[in-house]
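Structure first, commentary second.
All protein chains but one are shown at their positions in the complex.
Then we have subunit A:
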């Protein structure tokens, strides 16, 4: 019996080759895409779950914005005063350092941390001690760093040179942090070394916010109670820190997905993207399943006669249900296999797109459960229509062919087509709006000449002799200008409060200003417009400061602005210039108030204006030569400002390209469905077309007749989808202060495109039917 079912199923597949192909392909594509998204979503949810203490570890953050920057003395203080805290650990920001072992030298990101880091975070130790960071001159390597430097992992006791100066002994080798770890590093350095190397760490000041702090609570501790205890520690320890900068605990399970904090409460974060992905995946899967159901039910009606015969010769309902279910599951099984192959092929591309590192082999069990579950569900749902509907018919009715009526059973299928196209059209509108908005925010004036700027990290000798480096770079002809800043102008990195200025009102000390330190040639290198006053000229400007227009507005300074004095970090500085607002954070937000103090000691980056008369490669070649004359051991690290500026819109771009892909998929799968249905309907109406042609109907009339039937659901879909999509996009656009408005022509264009695509799909069949020789059709009767 069973083999007979399989045989029939396979023969049916073969007989309706086109139909089966469309059906399987549509489902496979839909499944592949939604499986990718399921894998991605599961991966996102698995973040940090591998830590043994993942329930009891918290990051300490400042309330309000949830910033992770905290003063150096905080962690030891918390450990000392709060008994519920088992460990309190500080880490520096991961920063690139040069590591050398023998001939090998490599620049990697690492961080300084307390010895208890290895107890709090449980990155497994392969070789060496779990208390490795107690000494000063030690280093803990990850497995891959050890391999890069030494070619093996058994390297405890070997020496590594840090930044060409300090010799450190390898005290332990740990496993690489896995891909789903929020905390990543290539090596760990001891906190005592940090104190030795950095003056500001030695100072151990409550006023300097520069390190991350993590705590692990005792098993029985109540996190909310601990949170109340630590809340006001900062203000109590140093009165100058405003009480609004209170502390909160951010549980490890929320680090990745719930990283947006407002007023001490988690408000979302990456979870929004993950949810969006989930919804899109579900939508595509739904479209594909609907397609599958539509096509298999359409086909099953052709088999009504078979059902009748089988019933007349003794099949009961259960057997027929089993047969149709089995066939449906077989089809789904084939699609499932194809989907997995497709997914395997698409993974590298998907990983590049989303910046993740997913693999099928390491997929969690939950993924396979979801895959099998979805497969079974699709198979059962799409098999249930023919199984229950057709098997319920009395054989006489089926044998007489009376259920094959165009009107009655066609309606639910049209409803399904409407549903598919609604999703497809909505996604298309969403795509258009997102793309227009991305273009709009990218076309906003930047406020400085972002093209032709290159950032070079200051480190090694270049850090010490920055002035000479700048002079020699200009002398080489590679660049025309350069200025020393604390950080790349393209990535906002600092803010200050506590400024005072003439005519300041009560409470205005707490206003946040963006800060970017500069040196001479600041405005001229970037191409910033100085509206009043002048650029920094020389070291004589040591106590000068420039501000932007937004800051001027906040401060309400009287004319003339230049020459007035403001106090920043306890230092009185004279305003030398007012800079026109430029994009520092996001081009869709109004520029915030900013100050630009002259301060070469906070130097981090030198930004050069490349020589426009030379090619970029020539510029960089010359610059590299100059760089290596200072830093022979360091690899030449640089980044182009226009590239890092574009990074700001990475999220929007990802969203845009994803939605575009999904919209394309949705319309393709929907059209596959439409194609299948039209193949089917045309075959069914062959006789009608034959008769009409004999009566004198022309090719156009027949084509219109056959295509028109399929355009109706598309029209309805457009009417349903347009307002829904417009509403959703209207809400989405509210995130952007500067935004486009949704225009009628966007929707009209999408509608037109959808109709055109649908028409093209359907007309292939209709035209063929219309051109057919009517005698042929009539002879089949």
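The working rule: contacts are C-beta pairs under 8 Å (C-beta built on N, C-alpha and C of every residue); 3 or more make two chains touch, one makes a residue touch a chain; residues count from 1.
One rule holds in what follows: contacts and distances are computed from a predicted model.
S.K.: What name does the UniProt record list for the absent chain among "Homoserine O-acetyltransferase", "ATP-binding cassette domain-containing protein", "ABC transporter" or "Planctomycete cytochrome C"?
M.R.: "ATP-binding cassette domain-containing protein"
S.K.: Please identify which residue in A:309, A:468 or A:530 touches the non-displayed chain.
M.R.: Touches the omitted chain: A:309.
S.K.: Touching the left-out chain: which of A:12, A:273 or A:483?
M.R.: The missing chain is touched by A:12.
S.K.: What residues on subunit A make contact with the chain left out of this view?
M.R.: Subunit A touches the chain not shown through residues 1, 4, 7-8, 11-12, 15, 305-306, 308-317, 319, 394-396, 399.
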